[in-house]
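The complex appears here minus one protein chain, its other protein chains still in place.
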Amino acid sequence: MNAAQPIAARPALSIEHIAVHFGGLVAIADMNFVVNEGEVVSLIGPNGAGKTTAFNIITGFLRPSQGEVRYRGTPLTHLKPHQVAELGLVRTFQRTSVFQSVSVFENVMIGLHRRGRSRLWDTLLALPRERESENDLRAKAHEILEFVGIERRANELAGSLAYGEQRLLGVALALAAEPSMLLLDEPVSGMNATETARFMQLLGRLRKLGVTILLVEHDMPMVMGVSDRIVVLNYGRIIAEGPPAAIQGNPEVIRAYLGQGARKRAGD
Amino acid sequence: MIEFLQHVINALILGSTYALLGIGLTLIFGIMRVVNFAHGELYAFGAYCVYLVSVLMGLNFFFSILVAILAGCLLGALIEVILLRPMRNADIDTTMLVMIGAMIVMQNGEQYIWGGVAKSVNTPFPEAPFVIGPFSVSSLSLFVFFAALLLIGVAYFLINRTKLGKAMRATFQDRDTASLMGINIQRIYMATFAIGSSLAAAAGALLGPVYVVSPLMGNIASLKAFAIVILGGLGSIGGATIGGFMLAFAEEIGAGYISSGYRDAMGFLIIIAVLLVKPTGLFARSERIG
Amino acid sequence: MTRLFPWVALAVFASIPLWLHDPYLLNAFITTGIFIIAAMSLNLLLGYTGQLSLGHVAFFGIGAYTSALTSLGFDVELIGGLRVVHEPWPVWTGLVLGTLVAGLCGYIVGKLSFRVRGAYFVIVTISFAEVVRLVALNWVELTQGPLALTSIPPMTLGLPGLGYFDFYSKQSYFYLVLAIVVISYVIIRRLVYSRVGRAMVALKENESLAVSVGIDVTRYLVLAAVVSAGIAGAAGSLYAHYLKIIDPDVFLFLYTITMVIMVITGGKGTLAGPIVGGLIFGFIPVVARSFAAPEVQWILYGLFMILIVFVLPQGIVPAVENLFTARSKAEFPASPKAKIQDAP
Partner (left out) sequence: MRKGRAISTFAAAALLSIGLAGQASAQTIKIGVNEPLTGPFAASGTYVVNGAKIAADEINAKGGLLGKKVELVIEDNKSNPTEAAAVAEKLITADKVPVIMGAWGSSLTLAVMPKLLEYKVPMVVETSSSGKITTSGNTYIFRISPPSAVEAAAFKDILPKLHMKKVDFLVINNDWGRGAADDFGKVLKGEGIGVGLVETMDQSAQDMSAQLSKIKGTDSDTIMVTTAVEQLTLLLKQAAALGIKKRIVTTGGSQNPDQLIDQAGTAANGTYHLTTFAPWYPDQTPDPTATKYFLGEWKKRGFNFAGATESFRGYDGIRTIAKGIEKAGKAEPEAITKALWDVDFTGLNGKIKFQKQGPAGKESGQSMPNVYLIQIDNGKVILPKL
């Protein structure tokens, strides 16, 4: 059931001795882990364990108190969020994941920002390059919407989509930014079973494209289903790391987080 | 040195009224997120109330100040219900425009009713100043100083020690959660705007007799109040108080030792500097993202 | 039909001097046109990036002073005894320099003040405008302070040796203003319908999300500020050479408010909004003057403003567009804002 392990594990993202303090509060203490190229890794843990904080650190929204994050060898901790995105590391958000008041299509066009080739002068003088670039972007936007499966909704207002579709659009938006690695923050929270299944298929297609994925999620069956490895956080510390099977059996994880129900379900 | 101390005395008196203006606005601005351009007009309204009651009707001066405060409170509540309640979900700039409209209407209404000639209000205080050594203060200014401090104290008590104040603070922290906890947001907003307005009217009632009462007096008051609020940080009463005194000191020292032409620039330069160094104002905790 | 509309509007405006011979009304069209240009520039910031600049009149005034001083010449001594003497240049260079200097100021203000947002940004921009006003008031050697710059020459176009065309008559000035309106409109339109415009809208909608897909916030905010300030500066230059006198009153806060009113009532974030709002609020005083007492004119102005915001909170243009789309069931919803409130 688990996807095949990459033959030679090359590290894509490495988290090295990251610590975050808010005032006297320790949000993350000495975190270390690696995500290899092409891998799907999940970051799990109870609420307040520091998962979203970790995401914010990786993508440049927060500065760590100490430590370093590297992506394909480049240190990230001094980069601004948009510079991190330019390296191919793109995230989604838990709560507001789309631009509500523009159309679905425009959302993806915004996401395609980095791929535009026109310069300011092309735009102001309406030079041919502007039109070529815009036409390319439009074609790509349709492609992405089709890939995610919300092509039919292209002209609707993003804010008027059903919740599940908004989450899909959020992924489309991130994909538009040409990520080599995606960081998904609770992508299926609030989705029903059908939608979740559809989303898992999408993840499968993504990894076939060679996109590395780091996932924060509460939906355990999904995490167990898609992950190559799982990193478990509790109170800002990593308490376990390994393939799903190992994590399911780890007593400390069970105590901290999973509880009886999960073990039973995992055992099915 | 003597000159410097005289500047300090001037700044303390000026600062106390600036603080009063600032507190009213910081409540409205902080809790309701309304850029209230009509704040200065409530200040002018308070001053005209004192003129009406104490000069035209010939009633007691101190009573007229009380009337101004109450009338300001009422007018504030009225403005909130008529102009702001229907705009609750509008953008910050749309409500701002409504308040600008209210400002234009009120200011020209004042001129229509009272005429453009400035009015002066006589007080029961002696005109001869208090003289202590080389320093000199008018007794009316002293009264204004202590009355302002008293009102600041009352506002502080209201916000920090009463149930209403607690609800207001909760609404400031997180409107949605406060609403879930059973706080009547509509009522809180009305109370906030009424209290803020009555503080502005109080400032006008106190300063009207010190200066003169004219339809244009609100303009500069609004601008100063914004400056004070930004210096102190949104929604912080302590911040607005300190911000008021800071602005007064900056103006006094700026005019006294740098250039009187740039007196009013001092406050704005400080604001620019403060926001560039600490964008959330000097005394506010940073707002939450997301 | 919608595609044709700007052309029809342009044709109508271009025909005005042909049939309207009343100089007073033509004068109203010219001053309104100048403020419409300024309002359009404000709309780029307010409507598209969502940043409310209440100090916009600073750029207008800087453009006016730069342009006037370029064509009048000056002689000032800077700190350290450095003396700068400027001989008068052809007037059209004033328009160019006014635009550039205002744009440069937009760059500096943008770089510094976009570190803060929302209400704080509003206050920083007000403060900036006040400081600029006080400098204009007190740097008497350069600006003549309150003594005003007078005898500002009318706008002329041309080069030494090639002859000049001057815009002294009202008709010619009307066409000059109209030309700048059109140029500004085209610049803003092209920006807005490009990836630059999408980046701005993204920033307005959700800044964190925008940066997460690789949009450089500061870059686009500063770009918007530069373009916006430059256009406002051009409007200021037109103002200076039309009125032929400027003093620090050109920085009146009321002028900023006028621009904001024009943008919001017309419909912020729409291309036609500032033009529609500008025409309405440019002509209310003209109409009100004919029947109301001075204070009442202002009161009506204020009430009308409140009324428009109450009835059409999105502005006039989106409301009209809505009316059309509701009829023709067009693909794109015209007033997206109306639906936001329902979203989680």
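Which chain is which? They are A, B and C, in the order written, and residues in each are numbered from 1.
Throughout what follows, contacts are C-beta pairs under 8 Å (C-beta built on N, C-alpha and C of every residue); 3 or more make two chains touch, one makes a residue touch a chain.
Owing to the predicted nature of the structure, the values given are computational and were not obtained by experimental measurement.
Within the whole complex, touches from the chain that is not shown fall on B, C.
Of the candidate positions C:F13, C:Y220 or C:W298, contact with the hidden chain is made by C:W298. Checked against the full complex, the one of B:N89, B:Q173, B:Q186 or B:S260 touching the unshown chain is B:S260. Touch with the chain that is not drawn comes from one residue among C:N27, C:S172 or C:T325, which is C:N27. Listed by residue number, the positions of chain B touching the unshown chain are 2-3, 6-7, 10, 14, 108, 111, 115-118, 120, 122, 127-129, 131, 136-138, 141, 207, 210-212, 214-217, 219-220, 251-256, 260-261, 263-264.
Listed for chain C, the residues touching the missing chain in the whole complex are 22-24, 27-28, 31, 137-138, 140, 145-148, 150-151, 239, 243-247, 249-250, 252, 254, 285, 289, 294-295, 297-298.
Quick note on the criterion: only the chains that are shown with their structure count from here on.
A simple rule picks the central chain: find each chain's mean C-alpha point, then take the one closest to the mean of all protein C-alpha atoms, which gives C. Ranked by separation of Cα centres from chain A, the top chain is B. Computed centre separation for the pair chain A/chain B is 48 angstrom, with centres defined by C-alpha atoms.
Centre-to-centre, using mean CA coordinates, chain B is 32 Å away from chain C.
Averaged Cα coordinates give chain A a centre that lies 42 Å from the centre of chain C. Residue positions of chain B touching 2 or more other chains: 290.
Residue positions of chain C with contacts to 2 or more other chains are 208. Across the interface of their complex, chain B is touched by residues 46, 52, 112-113, 115-116, 118-120, 122-124, 126-128, 130-131, 134-135, 137-138, 208, 253, 257, 260-261, 264-265, 268, 293, 295-296, 298-299, 301-303, 305-306, 309-310, 313, 341 of chain C.
Residues 59, 61, 80-82, 85-86, 90-93, 96-103, 106, 109-114, 116, 118, 120, 123-124, 126, 130, 133-134, 137, 155, 157, 159-160, 163, 173-174, 176-177 of chain A are the ones touching chain C in the complex.
If you check the complex, the residues on chain C that touch chain A are 187, 190-191, 194-196, 198-199, 201-202, 205-206, 208-217, 223, 331-333, 336-337, 339-340, 342-344.
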